[in-house]
Every structure is written in structure tokens, then in C-alpha cells.
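One protein chain is absent from this view; the other protein chains keep their places.
Labels run A, B and C following the written order; every chain starts at residue 1.
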Amino acid sequence: MAEPFEPKLTAFVCNWCTYAGADLTGTSRIKYQANVRVIRLPCTGRIDFMMVLKAFARGSDGVIISGCHPNDCHYTSGNYHARRRWMVFRDLIDFVGIDLARVTFSWISAAEGAKWASLVNETTDRVRALGPYQEIGKLAAAGIE
Amino acid sequence: MSRVGVFVCHCGENIAGTVDVAAVAQAALAMPGVVAALDYKYMCSDPGQTMLKKLIADERLDGVVVAACSPRMHEPTFRRTTLESGLNPFLCEMANLREHCSWVHDKGPATTAKAIDLVRLQVEKVKRNRALAPIRVPITKKALVLGGGIAGIQAALDIANAGNPVLLVERSPSIGGHMSQLSETFPTLDCSQCILTPRMVEVARHPQITLLTYAELEKLEGFIGNFRATIRRKARKIDESLCNGCGVCQQKCPVKKIPDAFNEGLANRSAIYVPFAQAVPNKPVIDVASCTFFKTSKCKACEKLCPTQAIRFDQEDKIEVHEVGALVLATGYRTMPVANFPEYGYGQLTDVIDGMKFERLASASGPTGGAIKRPSDGKAPQHVVFIACAGSRDRAKGVPYCSKICCMYTAKHAMLYRHKVHGGKATVFYMDVRAAGKSYDEFVRRAIEVDGVSYIRGRVSRVYEEDGQLVVKGVDTLLGGEPVEIRADMVVLATAVEAQDDAEKLAQTLHVSYDPYHFFAEAHPKLRPVETNTAGIFLAGACQAPRDIPETVAQASGAAAKVCGLFSQPELTREPVVAVVDRQAPPLFSSCTGCLLCKDACPYQAISEEAIKNRAGEVIKTVAQVNPGLCQGCGTCVALCRTKAIDLQGFSNQQLFAELMCI
Amino acid sequence: MKVGYYPGCSLSGTAREFGESMAAVARALDIELAEIPEWTCCGSSSGHMTDRLLALALPAHVLLKAHDAGLAQVMAPCAACYNRLATARHEIEASRAAKAQVEKVLQRKIESLPRVLNLLELLAQERDHIAAKVTRRFEETVACYYGCLLVRPARITGFDRTEDPVEMDKLVAAVGGKPINWSCKTECCGASFSLSKTSVVGRLGAKILRDAVARKAQAVVVACPMCHANLDLRRSSINRRLAAKTSIPVLYITQVIGMALGIPAKQLGLARHLVRVTLPGPSAQTPPAPRPAVQ
Partner (left out) sequence: MSTQHEEAVGQSLAARIEEEGEVSVVDCYQCGKCSAGCPAAEDMDVAPSQVLRLLQTESPKHDERALRSMSIWMCIGCETCVSRCPQEVDLPRVMDFLRQESLARNLAHQDADDVVAFHRAFMSSVEKAGRLFELGMIGDYKLRTGHFFKDLGLAPTMFFKGKIGLLPHGGANQVEVAEIFARARQARKD
């Protein structure tokens, strides 16, 4: 019996905007797919992108990174650091053979509950279409693990 | 081997309704390091917390995971309980089974599975938590209130009356805000200025209140209890200490044809002016843009005639820095410009006005002395049409939300018009009458039953001019959508309430969150309505959402109470979520290589160099050092650090990677 | 300057003078109107009122012919044609389903469709050029009437201000005219009801002309054959509903510009109107009198 593939998503979100936004999704009872596991951080600036690779290494099929909109960072500039590092990091994950479509980088404010739901749904559907992520071997080659 | 206890909350049906809580507790027991797990109806209830304490003691737990609602909701609660049971509060973590799981997914195995995962993540994290001591910081017991409308006035007075110094900052030349422009107030029809003016005077007189009008906040640094506010005091071009408000300058100023903002352009003012008679402070300002002297460097009439030589043409803006412990945002609202309504012919049609203009027409202190005269020819309009929901509940061209106050003020306007123009006809086009409030609906009924205002349910499609009259093309949806065409002398639009133009910019300066319409966001929609997500910054009035006067005043007092509560503590304890630099025994001393990338990345200048010296006092090594008083715990430095020598307490690499390992 | 040209059916019939003046003015401004080879009908109102599929397919067919002829943009002087072409283009680009259906009916793939311009958009680009070429100022007080299909719905036309457009007023002003500020710029004239519900056309037309006359306009200026037909051809049914009958002429914007550029009335088809074109100002004696030829 072949079970339909259900992707595993890991979300790295900041405590002030996106985590709060996701809370609002709950308070507003907006439904979304249950595939995502949230890692709460103080700020997207805290994201060490090795964590993203680790997430894939540990069997995530997709990753969501989301924090405050530009200028809205609770810590003034954390999200800018995150964005800058993401720009560099994109190329790396591309290099290690992770389809960029598996990673979503987004801004969601504390007031955008509905946006969180649609972000999770879109990413889940996209990754489900891409199928399970299996190229961990390539990661190993890239010296992770 | 750690001894973690897991406590699964049903939250009544909120969690248990969709998640198999028993199964979650079962699964938790099987997780390495978990020695006890239970589920209970309400963990936050008294019995629930007693259970928690008891288990911590009985099982000698060294870690606690409460699987319940969002940590943003109850983390403080459960950490307090943990503390009361003698365990370090920072050994307690929460798994968010409600907002992030039961409320957003349907009942079923997938949802329960997710719940179990969420618990596992926290278990793995908490096993690596360290006992931390909260950071103690002093509080500057002085409040900054931003905005001098009724909200700011109320908040300032309440805080000051509790014995705390207050800095009240207003950007216009006088306090009073929109309320000082209003004629009479619903539902009691008492005169707005009669009830407001005494409060304004009280503010000016209050020994604890420093009033800074014609001033704006430029920058805010620091954190709760320890803010540093940079304020620009715009040059009034007069010496306030000398001016006695005699008003000669206004009378003698040759430039008199400047549209008066206070009167919504229905009257003119001079270039040197006091915005209105009851202004506080009663000191003029020179409007540099229109003053003859600043254009041609001639005139100086005011300077020549000022009995106290208070005029200072060369006065410059002053920048002041103030230390404050808390902020109250009371920056108010604006109404949607009527130019946004081409279908209501604005721009061309001078007799299509908005509610604020009508307030000035109806106000005894207004340009017409309270007589309703239409702008175009000063005649008393014989038929006035009031259009509710102009821009409100209009997601296409306006704002999707309900502006809340329009139904009431429109009823008031129609009523006042009927009182003032005998035999005049008042017609109100409305979609729904929303009059939820103490004796509000009675008020609307009175307008209809006693004052004979005719209410038509339907939206107006167009207002245009024909043969010198305004034609209002409306509809009566209660007559099956029958078109209604009214020839009116004046049309009043109840334009939508919006956030101030610069609300977003201000929010960004203060790092408070705001909604898509730029209203400032409260920390919790129900339970923390006057707090923002940024500790130490509170909200009052229409800068948070459309509000009427009673609500605004109540909210302002609420914010004031929060500030007083904060100031009543001897000192603040802050969460020890701060960065620490690794230190170890010689010869290494620290894994920090002193590249100090972190120093530049830190938004709070909390990182500095530290020279490690030997006994001889020679510098052996330079490493980074964090000032826990300044560090806010964003963790940017940690992510940057190449040697992982700097780490964030509470969100350490160990903890986070542990979470990831069990994904 | 060269632009794809879709005259549409009525410009060689009821609105012949629109076509003639269009051509004359284009010649005077050296705008090359590249007529779409083998162009066919856009379906007009009848198309979208009775058959969704044809309402998309017929305009698409036209646009594809333009595309094949290598035309990047197409100008349709008739407001109705313009609206149909623009709408079809918009819907085909917006909805995959619609695109698929149309491709099935036309039996060909649609990569890209040329951009659709209305007459005013084109002339607006040339305004300064026009002003420079004026030989006899058109010193009339006129009511610029835009009707529905040039401006609505904004999301598709994206042209000018939906409720209070000004492009035509600017053009009239550019040739010396005095456009009045009035209330019926975009009120509907009854459009395709000209034949089938003449009473409606009469009522709506009366409202429009009444306001124009009341505000001392000497002529109504239009950019749409349907508007013209309803206000000119249907004048009798309009006058039946007016207390004071009016003989205010209805001019095409191209005729107004043409007069100002000194193009002979014959070439502008001024004599083809049912309501005789008589204008108090200097620039109009009809029937045609000798005029300096266009250089």
C-alpha cells in the first residue's frame, strides 16, 4: 500500500512577527496543513544557515524562513542580516543540490495571520509536488553531517 | 540523565477537541529523559498548577515542558509556578499545541502526530536549558506621552496624578487634538470644548507634567525602563517665556489669508497665529512658509508691536534628549481625504464636505458661530444629505473595516442640523446602523423618531451638480433597490477613520508592530489591548483602531495604569536572554578569536573588546565581551560568529540543534 | 510614428466620418495607421451579451492577425471595439481556462497579444505635436463626452480617471477650445440599444445633452461611434424628451483636431452628421468652404 507522500516542513520564525502572526492564525481559527514544525527564534538574525542544512540533513523536505518585514524588525536590523546572509546562502544550497523551490524566505508580520496560513499551504503543496528530499548524500559530499 | 516532566493541557475543548491529549502524554513518556507526563483539563488553573508543582517536587524534575497554548500567552505563568516549586524558571519551556496546532488543523492522527513532535522539540530543548538568573535593571520613573489629544491628555494626567513625572509631546502648537474641533458629543450632546478645556488647562498647570508642544519625537533608543528619546522642538520663532499671549501680533499681522487648518479651511488665519482661542499653551507660532519677513525679509510688524519683545525670527529648532522609562502612544487618527471620492464629485463641489468640516460649521466657536451655512454661498442649506460609510467597508477603493464612530456622529450631525435649521430636511444614506454603546441606539432612534431625520438604507452611487443644485443618486434597498434621486443643498460624507500618514514611520522608529492599515498593534487582541509587543510602550486611543471618546479615555487610563504598575517596582527584572562569550581556562582563555564581526553587527552597541591580561598586565588576547544590560538577545552576533564562541542564553546552538536533531 | 490600426465595422458605415477624419488627421500628423490585414468584427456588445466564448475568440482572432502582421500595439478608434479588444486580451492573459478555450476555438496557440490603445491614448502622446500644427484655433466652448467604454472598467482600460477623465479636455484645450466642466462626462448614452431600445437611448441622451446645453456648450465632442449615433442619429427621440429642443452638434475629437489643423471639412466628413454642424466660432462654416491645404 503506497501512502501518498506527506512532506515534512521546518519553519524558522522570529518571535515578534511571524511567530506572533502564526499565533494570530490560530486565534482566528484559519486552517492550514499540518506538515510544518516551527522552530521559534528571537529574530531571523539568529538563524545560522547551518541550521537549514541540518534541517534537510535530518529529513525535512522543505524549509520556511520568515521574520518581520523590512524596517519592522523588533531588533532594528536582525532581518536585514538574515536577508543578506540568505542571499549568499542560496547559492550554497543550490550548489549542494537542494532545489531552491524547497526553501521559502518570507516576511510575515504579527498582523498577517492569514498570510501565514497561505504561506504554509503554498510551500507544502509545492514541496509535495517536488516529492521527498533524498539527496542527503550530496549534503554529505558538501561536508555536512 | 535528565528528569523532564511533560504537562499536556486540554484547554477545555480547545486542544482536546482536536488533539488526542492522552496519546500525546503517552508518547511523551516514551521520550528519552522524560520521567513523568500527564494531561489535565486546564493546566493554567489553580489545581493544574498545584499538580505541576507537586510533580516537580515528587519526581525531582530538572526540566518542565508545558504543552498548552502559545508561550506568548502563558510562559510567564508557568515559569512563575516552576520558580515557586523551587526549580529555576528557565528550565520550563512551552509547546504550542493550541495556536499552532489544535486551532489550525482538523481532528485526526496527523494533528496529534504534530502535537507529539512539538512536545518532542521542546523536550529536546529543555534538556539542554541551563538555570539562568534574571537580569536586574533600574527604571527611569518618567513617562513620555506622545500626542496631546484627549487620549494623551488623559494618560498624562493619570500617570502624573500617581506622582510620576510625565513628558507630554504634541507636534502641533497646541494640545487638544480632534476633540477640540468637535461641536457637541454623542450621545449626550454636551459641548466638546466645555468638557475638554478644563483638562487641557489642568495639564498645563500640573507640576508633574512637562508640556512640549510644537515638538516631535525623532529617535528612540534603549529598552523598557531605560529609553532615550530624542525630541525636536520646532522653532515657534517666539520666546515662550516672554510671550504673555496678548494676541497683538495676530491682529497686526498683515498676512491674513491663510486657510485655517483648525477650522478645516472654512476660515483664514494670520501668518503668526494661535491655532484657536482656548489653545494650550496660549502662545503663537510663526508659520515660516507664509510669513512676509521670511519671504522678503521685510515687515517684522509683530516684532515691532510685541509689548514683551518675545518675537525671535532667528530662533532655530532645538534637539533635546530625554531619559524615560515608558512610552504611551496617543498619536490619534486622520479622516480619509474627501478628494478620494471622485464619484461624490469632490474637488469640484464645494458643498460636498466631510464630517470634520460639519463639526466646525456646527461649533459655537466655529467660523459661522454655530450656524449651519454651506461653504459655497453661506446660505442655510434646506436639504442636507448625509452619506455614511464613505470609504469605510469599501475594500475596492477605501478601507475594508468599519470606522465605528460614523454611525453615531452622522446621527448627531443630522440631529444638530435639524435643531439649527428649522424646516430643513435631513436624509441619511446608511448600510447598517452600528450603535453599540451605552444609550447609543436610543440616540439614533431619537434622531429618527423625535428629530425627524429620514434614514434610507442604501449606498449613494454618485453626487453631481445640476442647475446649481447637488443631485444625489441613491437607492432604497428596503424598497427592492428602487433608485432615489435627491436634490440637496449640501452633502456631508462620513469619511473613513484612518491611521495618521506617518504612523508606519513612527512604528518603525519605535519598533512596535502595526496592522496592514498602519494602526499600531496591541500585544494581544483581548488580554493585552493597551500594550504593544515592545515592552514599555503602551497604546491609547485611535492610533490603535477607530475609537470614540469614552473608549479612548478608558484605554488611556488603562495605559496609564500599566505605566504606573511598571513604575511601582523598585527595579526591573529582564529575561536573561542575552549573548555570552565563551570563557575557559588558560591557555585558551576563550574560543573567541577577537575578529569582532559581532561588534559591528550588534544593533545595540552591546559588544565591546575585552583585553585578557596576564599577571604582568600584558595583553595576551583580545576577545569580545557583551554588556548584558544593553544586549536585547536578538542573536545576530551568534549567527555571525565563525568559531561559535558567542552564544545566546535560552536559544543556544546546543538547544536549537537539539530541536533540529529530532525533526 | 507607426501604429497598428483596427478601424472596426462602423467606421466604414454609420461612423464613416470618424474614419475619414481619423485618416485625415493621421496624415496631417504623419502617423502611419497600419490597418490590420483581413481584420474581422470584434463581436461588439452583442458578442459578450450573448456568447462568452465568441466575445473572447473574435477579438483574439483580430489581435492575432495584428500579431502576425508584426504589430506590437493596436489602436482602435471605436470605444466599443477598443473595450472588447482590451477586455479579451486582459481575460485571456488573466485566466488559463479562458486562454485554453479560445485557443481551442481558434485552433492555434496564443503566445502574446499586441497591446491595445484607444484613440485618446494615441492622441495624448501627440498633444504637443498637434498644438504645434494648429493653423486655425478651434475657439469653441465644448462638452467632452467620454461615455462608458473608454474609461470603464478601470482595471482593464487603466486609462485616465474613471469618474472624471480629462484627456479629451486636454486635447481640445491644446487646439484652442474651451472644455466645460460638466456632470455627464461618463454617463451612459444607451450604447447598443440604439436600435432595439430607442426609448432608453432617448432618455439617457436627453439627460446628457440637457446638461451640456445648460452649461453653454456649443458642441459635444465624442470618441465613440455609438455615442455619436445615439446623440446625433437619435436626436429626434432625444428632443422628444427635452423641454427645449436642441440642435447642438456632436463632433468626433478627430474632426475637432482636423478643423484646427485646417483640414477641409469635406475630408472630415462634417456634412455627414444628421445634426448640422454650425459653430459660432471663426473656424467653422459648413458646408465646406476653401481651407489652406495641409502641408
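One rule holds in what follows: a residue touches a chain if its C-beta (ideal position, glycine included) is under 8 Å from a C-beta of that chain, and two chains touch if they have at least 3 such contacts.
The structure displayed is predicted, hence computed values, not measured ones.
Counted over the whole complex, the shown chains touched by the missing one are B, C. Among B:A339, B:A396 or B:L527, the one in contact with the hidden chain is B:A396. Residue in contact with the omitted chain (choice from C:K197, C:K216 or C:K245): C:K197. Shown as candidates are C:M1, C:A72 or C:L274; the residue that touches the absent chain is C:L274. Residue-wise, the contact with the chain that is not shown comes from C:M49, picked out of C:M1, C:M49 or C:A132. What chain B contributes to its contact with the hidden chain is residues 343, 389, 393-398, 431, 457-462, 473-477, 480-484. Those residues of chain C that touch the chain absent from the view are 9-10, 12-16, 38-41, 43-55, 57-58, 61, 95, 101, 104-107, 148-149, 152-154, 162, 186-188, 190-193, 195-198, 200, 204, 233, 269, 271-274.
Definition applied: only the chains that are shown with their structure count from here on.
Sorting all chain pairs by how many C-beta pairs they have in contact places A-B at the top.
Centroids of chain A and chain B (each the mean of its C-alpha atoms) stand 30 Å apart. In the complex of the two chains, the chain A residues touching chain B come out as 6, 8, 10, 15-17, 19-20, 22-27, 29-34, 37-43, 45-49, 51, 54-55, 58-60, 68, 71-78, 81-82, 85, 109-112, 117.
Chain B contributes residues 70-73, 96, 98-101, 103-106, 110-111, 113-114, 117-118, 121, 507-508, 511, 513-516, 521, 525, 533-534, 577, 601, 603-604, 632-636, 638-640, 648, 651, 653, 656-657, 659-663 to its touches with chain A in the complex. Across the complex, chain B is touched by residues 161-164, 181, 183, 211, 214 of chain C.
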